[in-house]
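Here the structure comes first, spelled out in structure tokens, and everything after it is commentary.
Note that one protein chain is taken out, while the other chains of the complex remain in position.
To keep things simple, chains are lettered A and B as they appear, and every chain counts its residues starting from 1.
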Amino acid sequence: MRWIYKRLIIAFLTIYFAMTFTFIVIKAMPGDPIQALAQQFVRQYYMSYEEALAMARSVAPFVPNGSLLQQYVSYMAKFFRGDLGVSISVSTGTPVTKILADAIPWTVLVVATALVISFGLGTLIGMAMAYKHGSRLDSGLLIFFSILRSMPEYIVAIILLSIFGFQLGWFPVRGRYDYQALEALHQGHVLQFIANVLWHATLPILAWVITHIGGWALGMRGSTISVLGEDYIGYAKARGIPERRIITRYVGRNAILPLFTSFMLSIGFMFGGSIIIEYIFSYQGIGLILYQAIENRDWFLMLGAFNLIIIAVVIGALLADLLYGFLDPRVRRGAQTV
Amino acid sequence: MHLLSRYASLVVITLLVVASLSALFAVPVARAQKKVVLYTHGWWQPPPQRRYNPFAPGAIIPGSLVYERLAFWMKMTDEYVPELATSWELKKDQGVVIVHLRKGVYWHDGQPFTCKDVWTTFMIYKAMNRPVWKYISDVKCLDDYTVEFKVKKWAYLLLHYLLFRDGRIVGPYHIYGKFAERIAKGEDPKTVLKDLIKFEPKTIIGTGPFRFVKITPSEVILEKFDKYWAADKVMIDEIVMPYITSNQVGWDYYRAGKLDYDVFMMPPEVMNELLKKPFAMIVKIYDLSGFALVFNFNNKWLQKREVRMAIAYAIDRKKVADAAGAGLFDPVEYPTGLLKLSSDWISDLISAGVLNKYEYNPTKAAQLLESVGFTKKDGKWYTPDGKPFKLTLIAPGGWTDWVSAMQEVANELKAFGIEVELRTPESPSYWSDQWYLGGHYDIAIDFFGAWMIYPWAAFERMWVEVNNRPRTVVQGANFPTELYLPYFKEKVDVKKLVEVLATSFDRKAQREAAMKLAYAANYYLPEYPIAEKRLVIFANKEHFIWPDPSIKPNYMLWQNAAGGHLDALAFMIRIGAVVPNPKYWGVTVTMPPKTITVPKVTTTVKTVVQTKTAPGTASTVTVTKTTTTTSVSVSTVTTTKTVTKTGWGAVAALFIIGLLIGIGIGYVLKRGS
Partner (left out) sequence: MSYRRQTLRYLIHDWVIVPGKIILRNKKALVGFIIVLGYIVMAAIGPEVTPYPQTYKYPRYIKPTLLKWPPSLEHPLGTDYFGADIWDEIVWGSRTVLIIAFTAGIITTLIGISVGMIAGFVGGRLDAVLMGITDILMTIPGLPLLIVLATIIRTSSPFVIGLMLSINAWTGLARSIRSAVLALKHTEFVEAAQALGLPMWHIVFREIMPNLMSFIAVNFIFATIGAIYGSVGLYFLGILPFTAFNWGIMLNMAYAQAGAHQSLETIHYILAPIGAIVGLQLGLLLFSYAVDELFNPRIRTEIS
């Protein structure tokens, strides 16, 4: 139990210091929100600068002032009371918590589904490749997945959007759902709404899956091959344990363990990476919000989004640690290998 | 090979699940299409979820489609067409402007529109310190349909701000009156504004042709307002405004026929590709702005006129314009800071041949540099004190048109022998004191022309201030304000001349000031205007019938889109110039005439002329809507089209869930075995 308490305290400290670091870095950014907003209005609404500035000006009450230290102390104090300040750019004046709470479920939907699919399929395929180690199928898949893994996701996303979204028109090109679907939901057609949401999420999910499945497959392949070479597999076979049981209980379980940590870490990575995917698909999740916040120098929103991801990652890592302890007794002895 | 059999069972289960789920809810969604819907791009960012208060920053303002102005400003002719106002009088002897309001106008919630609403809006603008209050000192209602503005300073721009720029009436008294009353009582405007910004009304209320219906995470929906004062002209039932994050995605929307009217940056290759579509119609207009190279006068070499001129001669404007966007940027003919459409203002200078065209001429550039002591060794220029001549160029990163233009400038200067370094801080940094606005550069890039054909805006930006910072800060303390003009043989104060443009009603005085300023800009080159931007408006001619832009009066309607494409659309709709295509919608419509005239009806405009002032020519020309062709039979015909919305996409989505469920089931089975 004491071990868990210790982990909790470390997690809290990590969150605290990471937040401080982010605060300092964000405060060092050049540019001020009013100018940023005004310039954006000029470019985006094709309006004159004067009009744009008048629009941006009224933001002034929200722009924080005081010395850096004062701002830091007041931000931190408010943060731990659950007050994340208000946004300047997105629905100006709306509490950051509200904006984030509105955005997170959608990013979680996309990221989690993509992660589960790519991890699930990737590891299965990786295992199959390991069993067929050296065959033509194996080397073919190896090259194929290597190429997939080399493709940056923004390129895949653009290609998907262009082909499936516009040329073929199979998938919607923007947003979380159609407004007709929302009406349907209000009339009680829940399934129709869910279908619509999934339909909208398909391309972003696909972009993630295509670029990530290769990594998992290759990782699992390598890990399975090394497990297959272990002595205990041979003993198990010799003892006449059914092959199916060997595959699932002995090989699968041991091969997947090393991937487990990277699985947990990739949650945080994908949250950060969702900036590009959501930007390309106009999918309003936390990534798009964060991108806009940076573009507009929307300090509170930026800090809020950063801190939220930080907390999510720390909690994810904490869970991974605890779970790993359960799954792999070696960890408890401190003899963790890679 | 138990493993493979396991996979086989998984696949079978997956397929089964997909099939059953598809049967469950992949039924085609039948949608009766009986409305005429126009799609136009509304937002570059996800629209703010609930910002219905038009005074709040980041509010949802769907242009004149929802909120109207006192008068609409025809950009090309500098004329005002009545909208919420019907006429106005400038009474100089009494120091007031009287505006007569239209009767029979309703807010979208059914309340009648009266003078009180104008008063409310202007009082709140007062607290917000909007520019119109530079010229007026008070506003009051003479009766329900007559507003009196007390003038603080008579200026040519007064009407422009009063009727158009700040003339958008967005604050109905029955909603915002309480704030206006507080401001009128003399409460600290800041506290009132703070409360006002926090205020969130139930919905958006305007007086325009369209009523705000709702906002979703991906679009804004408007529908026709039946009690609109010109409702008989409006034949569009619904407007959907999706948000589109980038030009590139916008092009895709066009090609898919998913947008009916919009403005996007578009390279010629993309445009040609698009024009292959049968529905594509493209109108090119002037953006009324362009980009210029801005010299930093803190650099002791750039202070010299000869050096600035040499740089101007060393750059091929055509190439730079093409780099920024072939077909989208026209190189300027005479670098004066004025737009092409404003060239009438300086026609005397042009015909007198005193303006320098700065045509690409490296030899001349070299001579100029040598004349101030620069030397060229091994193809590189050295300053008179023997150091390499080195310049830092900056451009806002992410604004790819400007970045490629600056890249080309850098290329040409390098080829000429000047060492250059191009920096591209991302745009919020660029427009901050750390970079451009703080004067941290040698040559920067900035807008010129400033979205107005009347020369004041262009010269205000060039000589006085940019983004509310004086030019002396942005371009260094040595930025000249008093200049000797050889052609006019006099020394002028440029700031005073700009002020003349702002205030004088005298066409002759305006013209003279404009010519002197243009000449000064051309002679001294405080900045070097390179190219003027064109806007490409895309319209879908299969869905709607649009005014033919090749006819001049019609073109004027399109040109209004510069600086507000939604306003231009709203104007075209409300004068009946845009109608649904009967072939596509199956509705009967009265076709608009081929040449859309915004007919000039003699409205009573009394300008009490003061002794010296010439009649404020342009400002008094007023126009109202015609009373012809009112027999518009917009019978909302019900063409019930069954649209299969959930197609392959849904099936694929289902496949993914199916796969997930399949994996789940497979796992459970595996555990069971």
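As a working rule, a contact is a pair of C-beta atoms (placed from the backbone, for glycine too) under 8 Å apart; a residue touches a chain by one contact, two chains touch by 3 or more.
Predicted, not measured: the structure shown is a model, and the values here were computed from it.
Asker: Can you say which of B:G325, B:G417, B:P549 or B:G564 touches the chain missing from this structure?
Answerer: Of these options, the touching residue for the absent chain is B:G325.
Asker: Looking at the full complex, which residue from A:V108, A:L142 or A:I194 touches the chain that isn't shown here?
Answerer: Reading the full complex, the residue touching the unseen chain is A:L142.
Asker: What is the set of chain A residues that contact the non-displayed chain in the whole complex?
Answerer: On the side of chain A, residues 10, 13-15, 17-18, 21-22, 25-26, 28-31, 139, 142-143, 146-147, 149-152, 154-155, 158, 162, 265, 268-269, 271-273, 275-276, 279, 290-291, 294, 302, 305-306, 309-310, 313-314, 317, 334-338 touch the unshown chain.
Asker: To test your reading of the contact rule: which positions on chain B touch the chain that is missing from view?
Answerer: 246-248, 251-252, 255, 266-267, 269-270, 272-273, 319, 322-323, 325-326, 395, 397-401, 403-404, 407-408, 411, 415, 422-426, 428-429
The rule we apply is simple: only the chains that are shown with their structure count from here on.
Asker: So, what's the distance in Å between the C-alpha centres of chain B and chain A?
Answerer: Averaging C-alpha atoms per chain gives centres 36 Å apart.
Asker: Note which residues of chain A are touching chain B in the complex, please.
Answerer: Residues 29-32, 35-39, 42-51, 53-59, 61, 88-94, 102, 113, 116-117, 120-121, 124, 127-128, 131, 161-162, 164-166, 168-180, 182, 191-192, 195-196, 198-199, 201-202, 205, 243-244, 247-248, 279, 282, 284, 288, 292, 295-297.
Asker: Which residues, counting only chain B, touch chain A once they are in their complex?
Answerer: 2-3, 6-7, 24-26, 29, 31, 44-46, 48-51, 55-59, 128-131, 165, 190, 193-194, 197-198, 214, 216-219, 221, 242-245, 249, 252-253, 255-256, 258, 263, 287, 399, 425, 427-429, 431-432, 434-435, 437, 447, 450-452, 457, 461, 467-468, 535, 561-565, 645-650, 652-654, 656-657, 659-660, 663, 670, 673
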